[in-house]
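Left out: one protein chain. Kept in place: all the others.
Just so it is clear, A, B and C label the chains in written order, and each chain counts residues from 1 on its own.
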Amino acid sequence: MPFIPHTEDDIRQMLAAIGASGIEDLFDEIPPELRAEAALENIPDGMSEMDIARLMTERAEQDGRPLCFAGAGAYDHHIPAAVWEIATRGEFYSSYTPYQAEASQGTLQLLYEYQTMMASLTGMDVSNASLYDGASALAEAVLMAVRANRKSQSKRVLLPSTVHPVYRKVVHAIVRTQNIELIELAYCAECGHTVPEALEKYSGQDIAALVIPQPNFFGVLEEVDALTDWAHRNGALAIGLVNPVSLALLAPPSTWGEKGADIVCGEGQPLGAPLSSGGPYFGFLCCKQEHVRQMPGRIVGRTVDLDGKPGFTLTLQAREQHIRRSKATSNICTNQGLVVTAATIHMSLLGPDGLERVAGACHANTLALIDKLTAIPGVTKLLDRPLFHEAVLQLPRPAGEVLRELAAQRVLGGYDLSEDYPELGHALLICATETRTVDDIEIYANHLRRILKP
Amino acid sequence: MPFIPHTEDDIRQMLAAIGASGIEDLFDEIPPELRAEAALENIPDGMSEMDIARLMTERAEQDGRPLCFAGAGAYDHHIPAAVWEIATRGEFYSSYTPYQAEASQGTLQLLYEYQTMMASLTGMDVSNASLYDGASALAEAVLMAVRANRKSQSKRVLLPSTVHPVYRKVVHAIVRTQNIELIELAYCAECGHTVPEALEKYSGQDIAALVIPQPNFFGVLEEVDALTDWAHRNGALAIGLVNPVSLALLAPPSTWGEKGADIVCGEGQPLGAPLSSGGPYFGFLCCKQEHVRQMPGRIVGRTVDLDGKPGFTLTLQAREQHIRRSKATSNICTNQGLVVTAATIHMSLLGPDGLERVAGACHANTLALIDKLTAIPGVTKLLDRPLFHEAVLQLPRPAGEVLRELAAQRVLGGYDLSEDYPELGHALLICATETRTVDDIEIYANHLRRILKP
Amino acid sequence: MLIFEHSHPGRRNPSQAPADKAAINDIPEKFRRKQRPLLPEVSELQAVRHYTRLSQKNFSIDTHFYPLGSCTMKYNPRACNRLAMLPGFLARHPHAPAELSQGFLACMYELQEMLKEVTGMKGVSLTPMAGAQGEFAGMAMIRAYHEARGDSRRTEILVPDAAHGTNPATAVMCGYTVREIPTDAQGDVDIEVLKNTVGPQTAGIMLTNPSTLGVFERRIVEIARIVHEAGGLLYYDGANLNAILGKVKPGDMGFDVIHMNLHKTFSTPHGGGGPGAGPVGVSERLLPFMPVPVVDRDGKTYRLLTEKDRPQTIGRLSAFMGNAGVLLRAYVYARLLGREGMHRVAEFATLNANYLMARLAQSGFDLAFPQRRATHEFIVTLKRQAKELNVSAMDVAKRLLDLGYHAPTTYFPLLVPECLLIEPSETEAKEELDRFIAAMRQILDEAQTAPQQLKAAPHTLPVRRLDDVKAARELDLTWKPAAVA
Partner (left out) sequence: MLIFEHSHPGRRNPSQAPADKAAINDIPEKFRRKQRPLLPEVSELQAVRHYTRLSQKNFSIDTHFYPLGSCTMKYNPRACNRLAMLPGFLARHPHAPAELSQGFLACMYELQEMLKEVTGMKGVSLTPMAGAQGEFAGMAMIRAYHEARGDSRRTEILVPDAAHGTNPATAVMCGYTVREIPTDAQGDVDIEVLKNTVGPQTAGIMLTNPSTLGVFERRIVEIARIVHEAGGLLYYDGANLNAILGKVKPGDMGFDVIHMNLHKTFSTPHGGGGPGAGPVGVSERLLPFMPVPVVDRDGKTYRLLTEKDRPQTIGRLSAFMGNAGVLLRAYVYARLLGREGMHRVAEFATLNANYLMARLAQSGFDLAFPQRRATHEFIVTLKRQAKELNVSAMDVAKRLLDLGYHAPTTYFPLLVPECLLIEPSETEAKEELDRFIAAMRQILDEAQTAPQQLKAAPHTLPVRRLDDVKAARELDLTWKPAAVA
């Protein structure tokens, strides 16, 4: 059988050592009435690696690799070849969470470097070693804020409707059982951002936290300074929800308003994770030093060994489930280590200059795409506000229909907003990262022009 | 610039240490009249990794991955995923020839294991650590035999015309300048093998060596026992030219005839090298112990260190160009180390049983292919002799034409023999390895039937 | 050396970024970053060399026997990685329409079906991104079930004291109160206590079977009856099915909901901490509540079911559909094994554990449950050695590192003093187990003859024993440049 090294001889000797007459004996504590049923009739026969390779190759090719102009939470960036060649080295790939620090200095040092990079990107003091993804990271940030905000008695959290709609659903699914009240903040349908006036009715109320997306789901830039200051004025913590690539160009949350955001989270995918049908990605979470003990997830610290030599170890474990059990800051155990490994290598290869160029190129490409597409009769740009690398267009026909026709031409034309934001009409969210070329944009425009021809 | 880490500051400091005022100074020993011309006008601008990745992806896809029924020296075998994931680990990929043994025990031990495996597959006493490919290995084997055969004064070598035609060309190109006379042995056009009678006219003559391919270029099995014995009776060395996968099923050259072959060589590609347009593959070369000092190429030996601990090192270097210079056994220096690394892992993963199953499946698939194709009117099998995993068919129309029509259907239908063996008519050399399925064979047969429909 | 210590201002990798630096004119100054982040400025070679060398400082399955209990460190087939990383899979955007996703969805659907079969459950959702999230999904479904029935009194979740830490943490995260149930001397749940604890306030129980004590809960049918009769539901922490694949199905034991760690039983890599995948399986009555999306087949076409199709769903736990790439690896693994291979997993994981247990007992180690069979794992306790020789389980663990073995899990489960939880997994050869046994014997000898060897271990690793107390007291969580520090 695959992956089992035992020879007949081994089995005989091992059973003898155990004092069992057959392998079946080893299962004799399972109630016999339960055993009978366990045949696996519906599991197919095993395949050879050659056969499954062929099947998987066919299936991977079947999905056609369309030209991608969709963002909406997952971005088609270039990833240096070195990133995954190193991340998938057996020593990273097949090691466990670094519980035995001395035998895991590779992973631990890398995580310490990762924490440093993320803290610096966001401008915060500290970072954890990852959460599952951006959406669940936001949920954890909300829970953390409620715990951390000692000034607030309430469990009320303001959540702008310019936050990714699925993120909002995930936050809801995760925090609802803890009696947290999520209050949606309306947005301005002309500009696409949360207007400070929308907050006014909550001024003076006991609010635990305000979520501030930057850029928001539409790619639009929020008035982060005003929002952050409002939060602090009202005793609420400010939770920044950011795209890490955008931070090469945009002000880090630590600088928002007068005191900066308190907690920052987001989706790490743009830092070296392939699109890969939505995962594995990773959620990042950073905060001010004062909140570190409320942070969920693993944290690595630098310390010294018996000889005073520097080394790395998991720390603040008293926050975690394996020590604190029902009093832990979160139930998270396994996180997204390998993707973080890739992200750390990715950021090292790009450096600050590289990341800035990538962000700049994405933005410029999206502007070029907007230009080309809005030159088509009937297509206009919505939301007249500064944006980053993502934008909303208005189509003359339902976006869903148009996307289907584009898909038939192997163009992934964007994300249909009509379901989540019916008030925007035939609205389409588009994105062109640095991987899109002038030709690609031309191809999209030509198809769209043809499709929309009256 | 890519891959150059120097900052402006570094450059300044380094020039100061050197005492030069600019980098250009460092080239001041080059005669100025030569310098002027060296602009590289025709070299395009550098590309980013993202851009070249896109270009290469397009080009790789452009070539269409046809369904492969061609062998003729390169075989489409399954390669376990682990093989190249490990072989391309930086420590193997980016290390040099293991001159500093203590810092290269990984590569050295692996090569020792490789030598053991190849020696055992061929049944010979020793193996070198690789030559370039099968064709050049045959040339080296011929040169080696001429050196090693102390009984023979002649430089005459018998080369059956059932040897791969390109191999014969390569041998010719490499040995001709050393006044070696290559004598082609005719084959039997009915059976496709070298009939012992063809040798008779050389009996009693001074012949340095006889090359014995098994299977031969047609896939046909030669009468290796008779040929080997003939060689030894006539004072010639017997050089076996074998497919290493076939050796899982076929008698190893050490057992041919009464004394066995003296030197064995061949193409290592079937042991874990992808088709990859013909390279890199590797040539292997094994021999009886008595000839080891005539062997070209690197050889690894096991020895001990200062503490008596076993270790590995390059040995018998006095045969090699870097020590012996003009008196070396060959000019070879760089060999095919990384492919040998892959092959060693490949053989370890397959084991004797796996290799036997692969060889068996290739053979069975080729028989099935023969059955299917010869069921098509006008298609017959030529050469009525036992074969291994490759066969010659006769088509009703020129094979070249048929192959072109098959290619348009993304079927690589085999190898056209008409140029090298016009006497065989519209002959096509076909092969179905273990990677071909019943469906693949059906697809081929259906296309061929349609193409040949009168 | 840290990557930052290789950094040099102005160093960059031009091939890794667009050659042109776009001028950004449309973003107002106030939104712009003023100071560059502290990312390393290193060459590609420096980064490659740094991380290659760092990697070599790890123990891993690919380099060492790693008998870490409860973690199932078995061989992670390279084919699973290679095939999940085929360019076509990597390039698929999560918003790609169903027409351009049939290849991927087919894999997901078939994985769902296979997981249904091995667990004996009626529905499976693949989305949870790790075991703990699977637990969350399960607890949330139990809650939704009671809520849907208008049964709002149920505020308690029962958890055996041996349970994995994620169990109580999850129950609390779902708004429940946790009641611990003790374990009896045989390692089974104390049924009497259980009987006295269940009641109308019981929402359910979270059980791991085989339990984290490395034994099979023999009275599981009775436990199920007791809890069900009290109106509670049964949650199965199926993090590790390695010892029961094809031997017994959680569904047949009476469980209502289960999560599985594909990064254990289905051998997707642990990656130094993740990612994992924690699909949930449910019985009939919890079907409506499963997290979305779920993959459905309609004739030959696959599509994702969403809130519209499943109005009672507990909702979404991830932005898309979980750790898709991990699921692909698990799918490949499942197909490689097939039916027969899955049976064998349980047989040989169990054989290896029982062999190791028997031999270690013969070698002088005390078992926590000497009268029981091992499942995929078992527990050795060093209580005696701690008292007599003053060496701890941690000392043994650290010394094992010196001898080339990753340590077993230490000090878990918490209720067994000075314990080592040992899980060899089915992919280790007998010779490797024998060498490990020899190492354990050597350590036992040393504990008597040279205890300092243990107490000061490890001696041969990149660092010696680390000061965890200092790490927690004098927090140093990010590197700061010398000037700033």
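Convention: a contact is a pair of C-beta atoms (placed from the backbone, for glycine too) under 8 Å apart; a residue touches a chain by one contact, two chains touch by 3 or more.
The structure presented is a predicted model; accordingly, all values stated were derived computationally and were not measured.
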Shown chains contacted by the missing chain are A, B, C
Per the whole complex, from B:197, B:307 or B:439 the residue touching the absent chain is B:307
Given that one chain is not shown, which residue among B:68, B:141, B:395 or B:441 touches it? B:68
Taking the full complex into account, find the residue in B:189, B:375 or B:408 that is in contact with the omitted chain. B:408
Out of C:43, C:72, C:410 or C:453, only one touches the absent chain, namely C:43
Residue in contact with the excluded chain [from A:29, A:85 or A:405]: A:85
Given the full complex, what residues of subunit A touch the hidden partner chain? 1-10, 46-50, 57, 80-82, 85-86, 90-91
Against the hidden chain, subunit C presents residues 6, 8, 11, 15, 43-46, 48-49, 52-53, 56, 61-64, 74-75, 77-79, 86-87, 336, 427-429, 431
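Criterion: only the chains that are shown with their structure count from here on.
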Please tell me whether A-C or B-C has the greater number of C-beta pairs in contact. A-C
Please compute the C-alpha centroid of subunit A, do the same for subunit B, then give the distance between them in whole Å. 48
Compute the distance, rounded to whole Å, between the mean C-alpha positions of subunit A and subunit C. 20
Centroid from C-alpha atoms only, then distance subunit B to subunit C, rounded to Å. What do you get? 46
Interface hub residues of subunit B, defined as touching at least two other chains: 48-50, 80-81, 85-86
At which residue positions does subunit C touch at least two other chains? 11, 13, 16-18, 42, 44, 48, 52, 77, 79, 81-83, 87
